[in-house]
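Let's look at chain A:
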Amino acid sequence: ADNKVTLQLKWVPQAQFAGYYVAKDKGFYKDEGLDVTVKPGGPDVAPEQVIAGGGADVIVDWMPAALAAREKGAALVNIAQPFKHSGLELTCRADTGIKTPADLKGRTLGVWFYGNEYPFLNWMGKLKFPTDGSKDGVKVVKQGFNVDPLLQKQADCISTMTYNEYWQVIDAGYKPEQLVVFKYEDNGVSTLEDGLYAMEDKLKDPAFVDKMAKFVKASMKGWEYARAHPDEAVKIVLDNDTSGAQTEHHQTQMMAEINKLTAGSDGRLDKADYDRTVKTLLTGGSDPVISKEPVGAYTTAVTDKALAK
Partner candidate 1 sequence: MAVPVKSILPIVTVVLAVLAIWYAAAALMNAPLQRDMYANAGRSDYSTQDLIVASLNMERPKLPGPHQVVAEMVKSIVATAPSSKRSLVYHGLITLEETLIGFVIGAALGIGLAMVIVSVRWLDSSLTPWLVASQTIPIIALAPMIVVILSQFNITGVAPKAAIAAYLSFFPITVGMVKGFRSPEPLQLDLMRTYSASSMQTFGKLRAPASAPYFFASMKIGAAAALVGAIVAEVTKSEDGGLGARLLAGSYYGQTVQIWAALFAAAALSAALVGLIGLVERLAGRRMGFAR
Partner candidate 2 sequence: METASIVKPATHGVGSPPPPGPAIEVSDVSLRFETRDGPVQALAHVNLKVERGEFVSFIGPSGCGKTTLLRAVADLETPTEGDIRVDGMNTEEARLKRCYGYVFQSPALYPWRTVAGNIALPLEIMGYSRAEREERVKKGLDLVNLSGFGNKFPWQLSGGMQQRASIARALSFDPDILLMDEPFGALDEIVRDMLNQQLLRLWEMTGKTVLFVTHSIPEAVFLSTHIVVMSPRPGRITDVIACNFPRDRQLEIRETPEFLAIANRVRLGLRAGHSYDA
């Protein structure tokens, strides 16, 4: 029977994806009769492209990117939302004198692009800070993988995730009080992160929906397990790191933070979160991410089925 599922992650193996690795390692997928392949992502892997090209059945993606892709013709549909909260934040050195978002004017800010810049652009739009390099705006630089721009004082603020880069700054010798952190969530511009997306046409097939339901159910079990046994989850993640570069210290930190973000989600997409995300994206600065209210960009069919079982 067709029990194969390929999951394309958005990034390299790390605790951010612990739920999936745990589900696979602990046999939760197998219990559901599934044979799941987890494909790691990377800095230049666009999961939307992979799934549109048929390289995956389901992907982990941020909603802004997924909705943008949907407008471009890749009909992605959110089938589950294991992450309740957003971990995205802007971290500034306190010695720059930045205290409130209003102080960002005229500063150099490190931003992740590659589809991750949407929430930022929205926020700046709200603050009415142009990002095109004009006066009265902010100077945006495309930030690489790491936090060096902040440490090297090449930028006043950089993008960080609560579960990763923030701790790298701390590990580099900064004390929390030497940093000023703006969480996107606190500024009302957060968008949904790390949801599960599948192709719309495939979802017309009830068998596929059924398979996805099993997949989501097992995945959520994985996330629950990761919350209950963070140390074991970290081990499993480390086992799946092929580069051999991850450290236990770092992944343990990350697991703790990730567990905060997944807490409160049973996998179902909260309609209110969805609406907020769409609204944020539609009202974004000069170049909104999506031009019209998406239709059919999410379905509860999968989670209904998964949670009913």
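Keep in mind how these were chosen: all candidates are chains of the complex that A comes from, given by their letters.
The working rule: contacts are C-beta pairs under 8 Å (C-beta built on N, C-alpha and C of every residue); 3 or more make two chains touch, one makes a residue touch a chain; residues count from 1.
Note that this is a predicted model, so its numbers are computed, not measured.
Within this complex, chain A is touched by candidate 1 out of 1 or 2. Across the interface of their complex, candidate 1 is touched by residues 12-13, 39-40, 42-46, 49-50, 53-55, 144-148, 151-152, 168, 171-175, 178, 241-247, 250 of chain A.
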